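Take a look at the following structure, please.
Incomplete set of chains, arranged as in the complex.
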Amino acid sequence: MIYLTRKEQFSASHCLLNPKFSQEKNFEIFGKCANPNGHGHNYEIEITLIGEVNTETGMIMDLKKLSELIEKEILEKVDHKHLNMDVNFLKGIIPTAENLAKVFFEILEPKIPFGKLYSIKLSESNNNYVEYKK
Amino acid sequence: MIYLTRKEQFSASHCLLNPKFSQEKNFEIFGKCANPNGHGHNYEIEITLIGEVNTETGMIMDLKKLSELIEKEILEKVDHKHLNMDVNFLKGIIPTAENLAKVFFEILEPKIPFGKLYSIKLSESNNNYVEYKK
Amino acid sequence: MIYLTRKEQFSASHCLLNPKFSQEKNFEIFGKCANPNGHGHNYEIEITLIGEVNTETGMIMDLKKLSELIEKEILEKVDHKHLNMDVNFLKGIIPTAENLAKVFFEILEPKIPFGKLYSIKLSESNNNYVEYKK
């Protein structure tokens, strides 16, 4: 089996808080990430497909088309945005890395034209990342 | 001459707009960085001192003390903050990388106990950085 | 399933030799790593948990608490240490990356309060790393 991965970046702000909790409890749970004015990250996202190599092209899928798909479905909606305020598909969702990876997976999975979506890895900083597989 | 550099990181959000301009003109000048809800970055900052090596210690300055100084004077005030809203020393300043590097330099310069501050390099993303020298 | 990874660093020295072998045989097997005065590395360690996302917090586990746990159980004991001489839990163990990853896994596994420990990846240099999974 061959896995094909494309990396992309976006820059966004967010704050981590559960609106059902008091701000006090939010600081207790989320620490400085609960600052209601928000903070931000350069996110790095890795989209991995699994598939068979097309014998006529030697590729699972054209990387340029994969990149355009990610741009249209994800990056256009989150890059240079506030994830709690500006993104329709994140309404009502606490924008942790875990939740973002899952939502991005659900959006991309039905759109992949060759092979199938295997995993989404999302890194918020040099020191931590999450990976979602179905 | 020896140059000693310490790298630190912080995560913050900002938006780029000049309050004297219309939002339309701000989008024209700053593009998607003018989104009024803000966006964010993992900033990387490099603080470089120039100095003489102390012959008894073989060091210009203890890196642990330099790191604590940067933490106290800069990082505590900007990490996990909204640069336009949460930071006293940035009031009235458009928080571009250029302006941040200059302000950070002015704050740190009088506090350096050994050698002197030579430059501050500030990176907003993998693809761009600024460097301020006096 | 969601995987959550935290990266940490430590700096340590070690030498690779089996006390049952002659120094000659140790040089034959371990090459310059058998230098009895030791040499050192900046180790990078990646701790990966697998778990379910808590719906109230959007997280598997608070990264700050995970980082504190790694600090207390592993880093405090190996950072700026000689792995053959200074570390109780490595007595009698040749401190190869393979053995370190396994020992770190066994120490951390019973302490993980949310989800469970999935893998430990340990890198000795830019060009090699090991990964241990149970």
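Letters are used for the chains, namely A, B and C, taken in the order the chains are written, and counting of residues starts over at 1 for each.
Criterion: contacts are C-beta pairs under 8 Å (C-beta built on N, C-alpha and C of every residue); 3 or more make two chains touch, one makes a residue touch a chain.
Treat the numbers as computed from the prediction; the structure is a model and nothing was measured.
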Subject >> Size of the entire homomeric complex in copies, 3 being in place >> reply: 6
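Just so it is clear, only the chains that are shown with their structure count from here on.
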Original post:
Viewed as a graph of touching chains, is the assembly arranged as a line, ring, star, complete set, or other?
Top reply: line
Original post:
If you list every residue number at the subunit A and subunit B contact, are more than half found on both copies (same) or fewer than half (different)?
Top reply: same
**OP:** Give the rotation angle, in degrees and rounded to the nearest 5, that superposes the C-alpha atoms of subunit B onto those of its identical copy subunit C.
**Re:** 180
Original post:
Counting C-beta pairs in contact, which chain pair ranks first?
Top reply: A-B
Subject >> Geometric centre distance via CA averages, subunit B-subunit A, whole Å >> reply: 28
Original post:
Do you know which subunit C residues sit against two or more other chains?
Top reply: none
**OP:** Give every residue of subunit A touching subunit B within the complex, in rising order.
**Re:** 9, 11-14, 32-33, 35, 37-42, 79-82, 85-86, 124-126
Original post:
In the complex of these two chains, what residues of subunit C are touching subunit A?
Top reply: 1-8, 53, 56-60, 62-64, 67
Original post:
subunit C touches which residues of subunit A in the complex?
Top reply: 16, 18, 20, 29-31, 93-96, 98-99, 101-102, 126-133
